[in-house]
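A single protein chain has been omitted; all remaining protein chains appear in their positions.
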Amino acid sequence: MSGPHVLPVRVYLGIFAALSVLTAITVATAQFDFGPLNNLVALGIATTKATLVVLYFMHARYSGKLTAVVIATSIGFLFILFFLTLTDYLSRAWAL
Amino acid sequence: MSELAAGGGQHPALQHHFRDLEQQKAASSLGMWVFIAQEILFFGGIFMAYIVYRIKYPEAFVAGSHHLSWQVGFFNTLVLIGSSLTMAMAVYSAAIGKSRRVVGFILATVLLGSVFLGVKYFEYAEKIGPCLPGASGVGCLVPGERFDASALGVSGEAAGHTQIFYSLYFGMTGLHALHMIIGIPILLVIARAAWKERYSPEWHTPVEMVGLYWHFVDIVWIFLFPLLYLIGAH
Amino acid sequence: MMTTQAPTLPEKHYLNAGYGWRSWLLTTDHKRIAVLYLISITAMFALGSFYAALVRWNLLVPDGSHMSAETYNKAFTAHGVIMVFFFLIPSIPATLGNFLIPLMIGARDLAFPRINLLSWYIYVFGAAITLYALLAGGLDTGWTFYTPYSTVYAQSNVVIAVVGVFVTGFSSILTGLNFIVTIHTMRAPGMTWFRMPLFVWAHYATSIIQVLGTPVVAVTILLVALERIFHFGFFDPNRGGDPILFQHLFWFYSHPAVYIMILPAMGVISELITCFSRKRIFGYSFIAMSSLAIAVIGFLVWAHHMYVSGMAVYSAMVFSALTYLVAVPSAIKTFNWTATLYKGSVQWDTPMIYVFCFIGLFLIGGLTGLFLGNLGTDVHLTDTYFIVAHFHYIMVGGAIMGYLGGLHFWWPKITGRRYLEAWGKVSSLLIFVGFNLTFFPQFFLGYVGMPRRYHVYPEEFQVLNVLSTAGATILGFGYLFPFSYLTYSVFKGRPAGNNPWKAKGLEWTTTSPPPAHNFDETPTVTEEAYDYATPPKEKSALV
Partner (left out) sequence: MPLLPEQASSFAGEVDALFFFILGVSGLFAVGIWIALLYFGIRYRRRSDDDRPREIYGSLALELTWTLIPLAIMTVMFVWGAKVFFELNRPPDDAMTVSVVGKRWMWKIQHPTGHREVNELHVPVGRAVRLVITSEDTIHSFFVPAFRIKKDAVPGRYTMAWFRATKVGTYHLFCAEYCGLEHSKMIGWIVVQTPEDYQGWLAGGPRPDSPAAEGEQLFSELICSTCHDPGSSERGPVLTGLFGRTVALASGDTVVADEVYVRESILNPAARVVAGYQPLMPTYQGLVSEEQIITLIAYIESLQVSPSALGRQEAE
């Protein structure tokens, strides 16, 4: 969040366009049934859009290491919650 | 108190316990990011419930999601991305010292946010209306006694599990809408301060902070839209 | 003691910087907010202890004739909710942490003073709601709110209590956020990360847990409230919900929460043990890093509360292995503290007695955790009084001993006056005896198989329960001592002078009590932490 660093307007418009296009793509791919691939595509697009918003709209790209550490830690702890809980749900059916 | 007095025309917004404006801005920015980290975990809890139940009841989720109109969701997503753009432009205008534009862009953001909430209101009304006492109960999608899964084209146990989908639908979109309802008044307060020329290129931290919050709320919707509206082929 | 004339109170300090309600209720001075917290959590501790007395009174007799089952269930629930959310979690961070962190790192105040006051108001507001729920009708779900009992079958004030605890959670989040930003951005020049006092390290690790853990339990109990109000089906098996998912989400926070309770006390112990053995801490970086290790690994172990809940066997094995991993940093700390005493110059003042109590009792608490993290023995021990003894040894034997030790150590700095040393020694021993007599018998009760939260129990367990109640009486009586002589010292205590213990640390370079703005000039730090070889710099007599 360094003060003087100001992005040119076209970057914002470019990011907005990218986000809109990606939303359109995600909707388009949802029309067809690729089986489990649908989930991966949908999450992949959503993650890309989120990363664009974080890097450019939220200036994370120009905010130095500490901001990156905070973002990484929170996402890391989120994954701890997801994956360790899923170790229970996914391994319940395994035979002993 | 000697050192402070000799601050040499220090910025009116500099609070007494900070060494200089740079330190104060770094603190505000880190504080906001840590707040967003906390929000990520807050939504993480209900996303965990979503993941577990989607694994347990896939067909109920497909049925529930098919009943949601993805067109409305798509429109709402574009509206919210638009509000993110106007928010970013507001921060940009504050950084180049154009206070009038800051007010304009923030009001645009508030407008787009309100449009989003309006669309949400109609989506909810369509699902909650039939459940109200006295209403027919057909098409009522609020989990509970009056839940009516007939329109979802699924029967038996899976019909019961669509209640879980709609619990998550109302829970997640409700939490998200609540965050926007809290965000809009704060945006208006910042707009008023900008209208009073309080912000300058050296110091416009409040605009940046509310921008971070708004972008985060947009990111949550970016994930909510595909996860709720686009499950399985439509 | 120094032979110079007796120390006097400075004429200007944060306590007399302003008078009247407005100067206290609208203060943004971190020291005053710490005092406000001190008063409010002491009140909550008293109320929580009252409910503990009710529980112990009921358990004197096996037939539960002293009170109805409903009263007993509401009593142990109130004891749990008040002690966990309103005393243990805020205790050291909100009082000693708020007061000392800015002083220790050479800052004038926390990064966000107004948010600091807001967090106190949120605490009081949350406490008001929760107390209304507990007193007007009561809550009988236990502090764990397990579903589907809390969502479907409980007939008590679940929703009101949930709202109260939900609100209070944000007080903890905001304190954590404030500490993280302050420690990152407001350290004085020269105060590098590895020169910071370990008290600050411990609070940094605690704040990470507070910020990243509390929101998960906030959303979880919010779902419980939604389910009760709107009949959503999240945790209701009749609607396809899964009660075990509630346990996962609840313990994801509630296990790290026990590290929120113990880490600050560990920070206090590191400060006290160095001062009272006048020696550098043994293995500074190992203790600092073990605080962070506890904070991170603490998030990986939560399902050791759920081994018998019907979760998958393989998943339970993963959590058991990780639970043994989280025991290592605590072991490192204990060994390092003990090594710090070697070849030191140990002074047995009251704070040091509490240090010995802490390490001795925390050892039992920590080591009994090995039985409960172990898959084989936990099946037998979980949900019995072995668990109750284990966590009381950590929370009362550890966190409260550390809290009392820190309170006594920094009391001269907070109030500017000395407490009566003799009373301190007597009461610490009384508390030590009362505590052990209360909770050590519960280990046997647990292994013999007495389940938790029982209003009536088989006769053969009565003798151990009577012993435990006797101990609780002594413990309760023992806690009255520090309450009284510390309060007495506020009004009648002799002025303590700037550094009565001759301790190192920036907080001891200010006057006692410190001025409202902490430091006239931001100090520059040149020494390493706990450099007791060079005598502490006296506050320059000029200003």
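A few notes on this one:
When the chains are written out, they are named A, B and C in that same order, and each has its own residue count from 1.
Keep this in mind: a contact is a pair of C-beta atoms (placed from the backbone, for glycine too) under 8 Å apart; a residue touches a chain by one contact, two chains touch by 3 or more.
Please read all numbers here as calculations on a predicted model, not as lab measurements.
Considering the complete complex, the chain that is not shown touches A, B, C.
Considering the whole complex, the residue from C:28, C:220, C:336 or C:438 that touches the absent chain is C:336.
The omitted chain makes contact with just one of the residues C:46, C:292 or C:375: C:375. Within the complete assembly, C:448 is the residue of C:61, C:448 or C:490 that touches the hidden chain.
Contact residues of chain A toward the unshown chain are 96.
Listed for chain C, the residues touching the missing chain in the whole complex are 64, 69-70, 73, 140-142, 144, 146, 148-149, 152-154, 237-238, 242-244, 277-280, 282-286, 307-310, 313, 316-317, 320-321, 324, 327-328, 331-332, 334-336, 338-339, 341-348, 356, 359-360, 363-364, 367-368, 370-371, 374-380, 382-384, 444, 447-449, 451-458, 460, 463-464, 532-533. The chain not shown here touches chain B at positions 59, 155-158, 160.
Please note the rule applied: only the chains that are shown with their structure count from here on.
Spacing of chain A relative to chain B, judged by their CA centroids, is 16 angstrom. Shared interface positions of chain C, i.e. residues touching 2 or more other chains, are given as 184, 212, 216, 245, 248-249, 252.
Multi-chain contact residues of chain B (touching two or more other chains) are listed as 26, 30, 34, 37-38, 41, 44-45, 48, 52, 56.
The touching residues of chain C, counted against chain B in their complex, run 102, 107-113, 115, 173, 177-178, 180-182, 184-186, 211-216, 218-220, 223, 226-227, 230-234, 239-242, 245, 248-249, 252, 517, 520-522.
Across the complex, chain B is touched by residues 1, 3-4, 6-7, 9, 12-13, 15-16, 19-20, 23-24, 26-27, 30-33, 38, 42-43, 45-46, 49-50, 53-54, 56-59, 63, 66-67, 70-71, 73-75, 77-78, 81-82, 85-86, 89-90 of chain A.
Residues 66, 73-74, 77, 80-81, 84-85, 87-92, 94, 96 of chain A are the ones touching chain C in the complex.
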